[in-house]
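Only one structure is covered here, and it is reproduced in the block below.
Note that one protein chain is taken out, while the other chains of the complex remain in position.
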Amino acid sequence: MARKKHKRKSKIGLAPGTLIFTGQQKMEKAVFSVLIYNENGVREIIPKDLDEVVHLIDSTKETLWVNIDGIHDENIIESICSKLLVHKLSMEDILSVGQRPKIDEFDNYIHLVLKMVMLNSADEIEDEQISFIHHKNILISFQEKTGDVFDGVRKRIIEGKGFIRKRGSDYLLYALVDSVVDHYFLILEALGEKIETLETELLLNPGESVLAKLHHLRRETLDLRRSVYPLREVISRFEKIDDTILNPDVRVFIRDLYDHTIQVIETIEVLRESASGLLDLYMNSVSNRMNEIMKVLTIMASIFIPLTFIAGVYGMNFSHMPELEYKYGYFVVWGVMVIVFLIMMIYFKRKKWL
Amino acid sequence: MARKKHKRKSKIGLAPGTLIFTGQQKMEKAVFSVLIYNENGVREIIPKDLDEVVHLIDSTKETLWVNIDGIHDENIIESICSKLLVHKLSMEDILSVGQRPKIDEFDNYIHLVLKMVMLNSADEIEDEQISFIHHKNILISFQEKTGDVFDGVRKRIIEGKGFIRKRGSDYLLYALVDSVVDHYFLILEALGEKIETLETELLLNPGESVLAKLHHLRRETLDLRRSVYPLREVISRFEKIDDTILNPDVRVFIRDLYDHTIQVIETIEVLRESASGLLDLYMNSVSNRMNEIMKVLTIMASIFIPLTFIAGVYGMNFSHMPELEYKYGYFVVWGVMVIVFLIMMIYFKRKKWL
Amino acid sequence: MARKKHKRKSKIGLAPGTLIFTGQQKMEKAVFSVLIYNENGVREIIPKDLDEVVHLIDSTKETLWVNIDGIHDENIIESICSKLLVHKLSMEDILSVGQRPKIDEFDNYIHLVLKMVMLNSADEIEDEQISFIHHKNILISFQEKTGDVFDGVRKRIIEGKGFIRKRGSDYLLYALVDSVVDHYFLILEALGEKIETLETELLLNPGESVLAKLHHLRRETLDLRRSVYPLREVISRFEKIDDTILNPDVRVFIRDLYDHTIQVIETIEVLRESASGLLDLYMNSVSNRMNEIMKVLTIMASIFIPLTFIAGVYGMNFSHMPELEYKYGYFVVWGVMVIVFLIMMIYFKRKKWL
Amino acid sequence: MARKKHKRKSKIGLAPGTLIFTGQQKMEKAVFSVLIYNENGVREIIPKDLDEVVHLIDSTKETLWVNIDGIHDENIIESICSKLLVHKLSMEDILSVGQRPKIDEFDNYIHLVLKMVMLNSADEIEDEQISFIHHKNILISFQEKTGDVFDGVRKRIIEGKGFIRKRGSDYLLYALVDSVVDHYFLILEALGEKIETLETELLLNPGESVLAKLHHLRRETLDLRRSVYPLREVISRFEKIDDTILNPDVRVFIRDLYDHTIQVIETIEVLRESASGLLDLYMNSVSNRMNEIMKVLTIMASIFIPLTFIAGVYGMNFSHMPELEYKYGYFVVWGVMVIVFLIMMIYFKRKKWL
Partner (left out) sequence: MARKKHKRKSKIGLAPGTLIFTGQQKMEKAVFSVLIYNENGVREIIPKDLDEVVHLIDSTKETLWVNIDGIHDENIIESICSKLLVHKLSMEDILSVGQRPKIDEFDNYIHLVLKMVMLNSADEIEDEQISFIHHKNILISFQEKTGDVFDGVRKRIIEGKGFIRKRGSDYLLYALVDSVVDHYFLILEALGEKIETLETELLLNPGESVLAKLHHLRRETLDLRRSVYPLREVISRFEKIDDTILNPDVRVFIRDLYDHTIQVIETIEVLRESASGLLDLYMNSVSNRMNEIMKVLTIMASIFIPLTFIAGVYGMNFSHMPELEYKYGYFVVWGVMVIVFLIMMIYFKRKKWL
């Protein structure tokens, strides 16, 4: 996960509720897209400016979904949120992209924060903060970057597939959260494949590069877990939200979503344990190779050092060395050396080092 | 466990409740088998087609058990489930073979999902998803593959053994779940034997192949645990199901089943700890062998390197080397070398390296 | 712990409540012993056959304790249990010796299962399943093997020591369970002494045999823990049993028993951590010895390899080597070699390798 | 974290509630600063002496914040606290700087203890105890050292920014605690950067110094965790304080503060796991380098030891060695040596050691 630096420091000392975007500042303007629908029909609107959005919020009686791509403009967030009487702290949270997933219930609205996770071009995991404000028939979603995770839901609304148009903004909120959670499975599969690739690589060619990748993978899993873990509680509290806001009918779906979340978390745990298992495997195979290296060294040295010694003895220049004069001395020494060699070989065979 | 790829990806972006089978697609048709029984008698029927099944569901007042082998045909699942007013999400779960074990209570039915675990021809653990829909006097079981795990129960019904015919569909559900849980013990015993075999192998011949097997075993245990762990909660909630659905009489049996589940989970934990213990043992025995190898090298080198040096000294060609002229020089040098050799031997004896 | 193979497999596919003994089949007949007592007196009876036992159960108004050594005869278990209207599942559990400790409350009786742990002749830990059926004034205890763990209680009853005769069958149940738990302390002390012996052995002579023993010990602790751990919950639920069955007076004793159980479990945890600590110590001392071995090798090689090189140089046979002709050449070379030797020695001294 | 020695020992044997400062004694006098404000205006006062402070406490009806820098003077603490009827134990806790974070509710006041964490000049983490006494409209804060962590809040009050002046002393307490918690993020970022620096260093040049730094870092994380962990419960209980003391309006802010605390704790956990991951990486890279070193040694020794042996053989001085007389003997031996060399090279290539 590319570790983004959030401008946390710049906020220290400021009053709570001070609105400062803590992500990476951008030049592009925020993009709005609005869907208004009920059982009978659907209208898609690309508002020209903020005023038009505010006007739609005022006037619409049907389900209204405003999606905002880009949260780096504090004014936009403030205008829209003030319209819905959203608490300063919620506004601050929408702008602070380093939040952990959470759900806050206020008297008049629900505020839900999620982490969207995706693979970037370098095949690394990146996260993005997505916030939702749910207020009666209105749902506002805030995305850090332009993405396509909500396209499936948008299409279902426009094409009138399934029963999404027959239900209200609470089901819409569920559907959007569900599409985010569904997306995790993609990342988990990508990670799972990475681990399998690493395992193959590790068995074939266990070098430093595998170790670095393994280390990287563990950190990615750690970061991912951190994004997803709080989700369990968020969805669990989402399910328990008051009946006046949440249709009991929708609750069944959230229960299902909760099961998916548990599945995501369990899969992450399995990935973590797999990565740990790979590290053990790596360490053990390093030890094994070391053993093999040492065996080769020991065998070579143990065989040839004594032989060299024998040769050295008869290379001495003493004037009186009886063996040297002996006619077959040279061949006897060769014989001795062969015997020593064979003894060593048998010894190593017995030790199963050969 | 042969890691099956579930078509999770293909579902992303679809509406919740969309019915798509996520397992491996097959050509064979799904196979139905029906048992209708009460205290007095039993009828076994192999329905020709779906219509006949639906007709039986409509007309039977006795306990009706429909078993469906093969869930790759979405239409069949939908037709039968719609008949019983089963929720779209339950249908989706029956078809999504990557579910974790769970129990869902709806107003009119119970939906229970389990993982059946078996050994395949390559002696590897495979799992299969089994779903149950329990609706009044009707029990429908959905199996991914044709298997024989329910044969024992079927036989007991047909032969009228035990009191199974005297009880209703709730006891039947218990009996089927019980036969699945009983099956886990087989797998656990197989794993336990694998560990014992590995332990023997490890003590006799600790090489890379043992390490690979150990790694494989740990992953199998991990996968198995993942299939079984959620069962604890499932059975616990099964026991607490409403009296109107579950006969208090049957509850005693489910409590017993719960005890078995705990036993399964505990045995898996013991297997995991045993596997970890083996890994420790492996690592330590690798270290020990390394020590032994190094000892041999050190002893050989420490003894012969100094001796070779001595021989080297008297191999020098200086024109003036008094010892060389000395008549017994050669023998004195041999004496020195023997003394050096003995000193080293005593030193190593003291160190207990010999 | 000698891992007994329970005939789990043979039960798969059978109806719940089918009575099959899963332990090791034996030839001897089961042995009964009966004690009938109240505050005023005590009678000890060795019944000739099952009928006499059944008759006693029917006719006795005082506290009646029937102890059965040997549970491999399914008929005996069934006859006695049927007499007391014991559920089929309880009978099955009495016969299935692979049960985990548990307590089951039924309307008319309590069923309690424990693991008795003892040392066999090979100094290994063995366990034995002990079941109790408590029904009004009657207590029936089922033992797998003939043992003497209940002798203390039997003696107290016969000799009228303490207040055991003044209390009913509930206190008797407590006293028997207490004697089983007390027995654990013996095993724990034996294990504790084994660990201390191992520690001494490990510090004096850390070889492969210590490692094997340590591995064995860890598995024993693991097995023991598995037998004892569920006891915590069993005793806790025992304490909370209904007042109509359990005299409030006896509850104080069970609370005390609970404290003992916690102490047993804590001691097992300490043993486990001690064993892990020993493993760490072992690994570290293996590393240390390796270091020492390598030091010896390095010192010997680093000193003599350069010296041998110098000797080798002057063993060359070039026709023109000025030093060779030099009168004191040989002595100068010796001087150089001594200097090299001293430099190496100082270097190693500085490194604290000597 | 510079481990301060608290004078714990000097307190042993004294009565509870005995007032002794346990931090490092100093010479400077304690410094007071007072802010009195309500919605309409603000007064800043630097009291000359203790009496003036006591007089202000008596006479002020608006929100009164007394900040005391320096708690080494027991008399000052006792005078002020007695004025507000603070319990002896609270006074003792204010003076005992080794407290863990906690919140105590008394009938008439709240006592809150925090750990302020900062980097000292040597870039090490230091902590400081901060206590708050909240009594009706009065808030008294006690700091061990003169610091500037409250400057942001002071400025907001004086400049009338935000809504701080519109709310009472309960919001002030929240604002001060919030500024302390905000400060943790600074430390966490500093630690995070240290870890990243260490990771780079470790990959480039993994020596003993990295290990020492890593060890130091782990201890810092451990100490930090110890300071922060209890905060979770403190803030959670702070949120649940009685409505008569805590304005429901302020509760929303404390809930937000709680989320920040969780985030701090999670970040510390991630730092810990990162540090553990680095240690694993370090150990593995040490093993890898060892492997590399051993490979070089093995290759050099395995190639040249046999060759030296061959040369040694023909350096022997036997009077009868046929090869020596052979005209091309020397070149044949060179040929043999080249072949041996090539065989070894091919062997090592195959093993992928080259």
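We call the chains A, B, C and D, going by the order they appear; numbering starts again at 1 in every chain.
Criterion: contacts are C-beta pairs under 8 Å (C-beta built on N, C-alpha and C of every residue); 3 or more make two chains touch, one makes a residue touch a chain.
Worth saying up front: this structure is predicted, and the values here are computed from it rather than measured.
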item: Omitted chain - touching chains that are shown; value: C, D
item: Touching the absent chain when the full complex is considered, from C:Phe132, C:Phe253 or C:Tyr330; value: C:Phe253
item: Residue in contact with the excluded chain [from C:Gln24, C:Thr146 or C:Asn288]; value: C:Asn288
item: Hidden partner chain, residues of chain C it touches; value: 151-152, 155-156, 161-164, 175, 178-179, 182-183, 185-186, 189, 203, 252-253, 255-256, 259, 262-263, 266, 270, 273-274, 277, 280-281, 284-285, 287-288, 290-291, 294-295, 297-298, 301-302, 305-306, 308-309, 312-313, 315-321, 351-353
item: Positions on chain D contacted by the hidden chain, ascending; value: 8-9, 11-18, 87, 89, 93, 98-100, 102, 104, 106, 205, 207-208, 211-212, 215, 218-219, 222-223, 226, 279, 282-283, 286-287, 289-290, 292-294, 296-297, 300-301, 304-305, 307-308, 311-312, 314-317, 321, 323-325, 327-330, 333
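Assume only the chains that are shown with their structure count from here on.
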Connected chain clusters in the absence of chain B: A, D | C
item: Angular offset of chain B relative to chain D [C-alpha, multiple of 5 degrees]; value: 145
item: Chain copies touching (chain A, chain B) - same or different residues, decided at half shared; value: different
item: Chain C and chain D, separation of their C-alpha mean positions in angstrom; value: 43
item: Chain A and chain D, separation of their C-alpha mean positions in angstrom; value: 26
item: Shared-contact residues (touching 2 or more other chains) in chain A; value: 283, 287, 290, 294, 297, 301, 305, 308, 312, 315-317, 321
item: Topology of the chain contact graph, where touching chains are joined (line, ring, star, complete, other); value: line
